[in-house]
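Below: one structure in structure tokens.
Just one protein chain is left out here, and the rest sit where they should.
First chain written, first letter: the chains are A, B and C, and each begins at residue 1.
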């Protein structure tokens, strides 16, 4: 129980169901003196918001966030920050048909067996709608990290079978896919249009990068920066895999190839993805995540109901045919939250040491 | 700071450096009444122990574990369990040459910048020698899980370029690689022999499977079973990637293919890897991890010293040419610890509900 | 930082300032299946509510609580419960006179030095208004404990110099002081009326008792039931002392007197206050707390301002002349939260042991 909190010093605790009256979060541990407004949070919420293109769910939620505490005269006070988003488009439709069914690949089956009861309206707590509060909280972390020269940005690196090369950060914000290669956008559009016609869904791969990190973030041996980042990213709905740096490609690499050699001018490569021994090296922190295809599709599937009887399930309603499309801001949020927590934990040590080496980048 | 603890209810806290007098751990939260002896822990320690074949480091450590508390008259008492392993083969060699150097791909550089001081003998705290205590603690978790009908087992699924198909659990324990295909062992031997001649190292892929799980383990939304498992596995030295079930293959899958349909007789597939919405489904829990090639190789590499001056590094000493070879028991331990923690957390709820559906397997 | 959470398995995280738009809390870890409505929380909130007699502050707050998540069709679902109370009577008065002053015995001085910034309106986060959310969360704990046959009740045992003997639980709810002796109420009324004329304030002693506890709650050695209870009670605004059972009277007791002897019929006394070795004995759990006199009085006092200049402070506004009067429901809440957390922690062990002795009461 009590798994609704992320972080140790910079903590985010969330509540809210897909079709309940509101979503909310409490962000605790934000240093005082940080300028913060609702508009600062709204930016990232709008990037995650549904219904902004034809390739995502048509649910219409303004996702307007309110700051209820912890900010006074425009700056944070160091006390807990209360956040609230009211649900406005939770249509009161008839759920009697799915109430007793376990939709395949959904959390229906496992929630039912864990709790014996579940809010079946739109997935309840297991709905990805919950991630809106992660994005809001992550925006606070980003705001603070920015004051320390640290940026966190993400992009889509694969949509189904289409691999996407990183071209530029500028491109990322110019299309609904967070695609960093403007020349690939048309392919993605075509693929998604066909997918909808096929009444099917597909997975995606997202990459997230933090730059400007100091070396030294991360706590050995269990709370390594990469371990906590993997925790955060894997906790996002639909994520089935996480890589740091070279990731699974490391398996076939040789040591002479993988090791990132150093010269006085800096590291010669970054297969490590910015982490050595679980501690940031000062190089860019790089993670990749795999999102499975959306489970809610209109193609009928075999399942059972709560009585163990076979049923055929067809998921109607408004769903993202690729949950990965809106996942980039969520992945950024989880990386930002992880870094923020580790920045504070690192600071607690208040190192009064002189380190002779210039920090490499 | 204080990152040396894993778990929330079943916690493991460790200490110890590669070349210090001893390694130790405190396991807290073990239910009372569990039969437990040092021999129960020794079994897995022996599976991880160095020097048992020519393919691993020739450091000779008996890794003899002592139980110092928490067990009385052969059973656990519910109080904290103190564990100790004395280091016996920490040779007092001359470290003056590497004292001021940052070995590429090692934690030297990041520890130096984090702490301003480090125990440079054999990597100190960042040495994989630390994982011996994980294995000892994991053996306690395994012992308890076994009483609940839950098994945790692992195997090597890839060594460098050589992919290994799962054939049988019996095969796994008959060779030094934890290779589940007896017909592949000769290939692995030959590959490793060539690798040593090349003075190089290579990565590996390990797979871990838990069977006999009840549905319902895992806490939404941040402490999902898969998220905490990813945390645990990624915290193992040299791990660069973690997958649950279909993992990165999910990216190119379609929803109609990925979703695990159900019939009254059970699930028809297990792309999910045993987790739905972060909660166990009762299917086998399956994870894969990527380990990078050992950083310590005798092929010279470019680096810098603490003064920022360029140096050429050659790592002598006794090292595993593939850290993945001994990683299987460690991965099992981290999965067992994760499951044990979630089993206790789940029990805290003491569900008094009647669930009509027969649990699928 | 991040000190706004209480509990380990049954956690309460709160936010909100005295004069902000709202107070809120997230209760995480509540078992599923518990019938719960807003009315269940309102009862205790009304007991703590200001303005219900002439002896408390005249601030008029309905303290109407909303449940925003975690309850579905009238029962808890096991997911996080979001609670919200809007502030309705936070008058927009002129704070310019106290903005730069440190009111004696208030948190102004320490908050200023901790954060460098503070919400000075009505004490901001340091206001006892924050305790409303404790009461709301505590009511959920009480509701669950009641299903297990456990009650938590409190009363005033001293007001300033007037000691109050416990007569009956019935009496407690019939007067605004939570006084258990109906014959003392007139004295209390008279004392308070004189106190207001004196423009002064006074302290109080509150006693809290839990009955129906099973033996076995509490975790050695640091998370003892009494230690965590002391933590919870001491965290209430204005509390300066906590006793368990005989408390400070134990100092002058002899062992032959203090020890609670046992017979097959039960314990012969309860100097221990229901805790042995930090673990509940099954006897009533008894705690006493000392609350200091309200700091806000209209008698002028010497202080300094943020520039270090001397000032004379006169606290106007609506204040309780004895914060202890409304403290009983808060103390009950903290005891209920502590017990709830330990009940869940204890359950995680799922003892499968047979205990021969009948449990004493």
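Structure notes:
The working rule: a residue touches a chain if its C-beta (ideal position, glycine included) is under 8 Å from a C-beta of that chain, and two chains touch if they have at least 3 such contacts.
Since we're looking at a predicted model, the values are computed, not measured.
Considering the whole complex, the hidden chain is in touch with A, B, C. Listed residues C:56, C:126 or C:328: the one in touch with the omitted chain is C:126. Residue-wise, the contact with the chain that is not shown comes from B:118, picked out of B:118, B:258, B:271 or B:288. Of the candidate positions A:3, A:32, A:82 or A:241, contact with the hidden chain is made by A:32. Against the chain not displayed here, chain C makes contact via residues 1-6, 14, 102, 104-117, 125-126, 130, 158, 160-161, 198, 200-205, 214-224, 226-235, 237, 240-264, 268, 271-273, 275-282, 290-297, 299, 301-304, 306-310, 324, 345-346, 348-349, 351, 353-360. Contact between chain B and the absent chain runs through residues 1-5, 7-11, 13-17, 20-24, 26, 28-33, 66, 68-70, 72, 75, 77-82, 84, 114-119, 124-125, 344. One chain is missing from the display, and on chain A it is touched by residues 8-9, 29, 31-33, 78-79, 220, 344-345, 347-353.
Everything below uses one rule, namely that only the chains that are shown with their structure count from here on.
If you average the Cα atoms of chain A and of chain C, the two centres end up 38 Å apart.
Centroids of chain A and chain B (each the mean of its C-alpha atoms) stand 26 Å apart.
Residue positions 1-5, 14, 114-117, 125 of chain A each touch two or more of the other chains.
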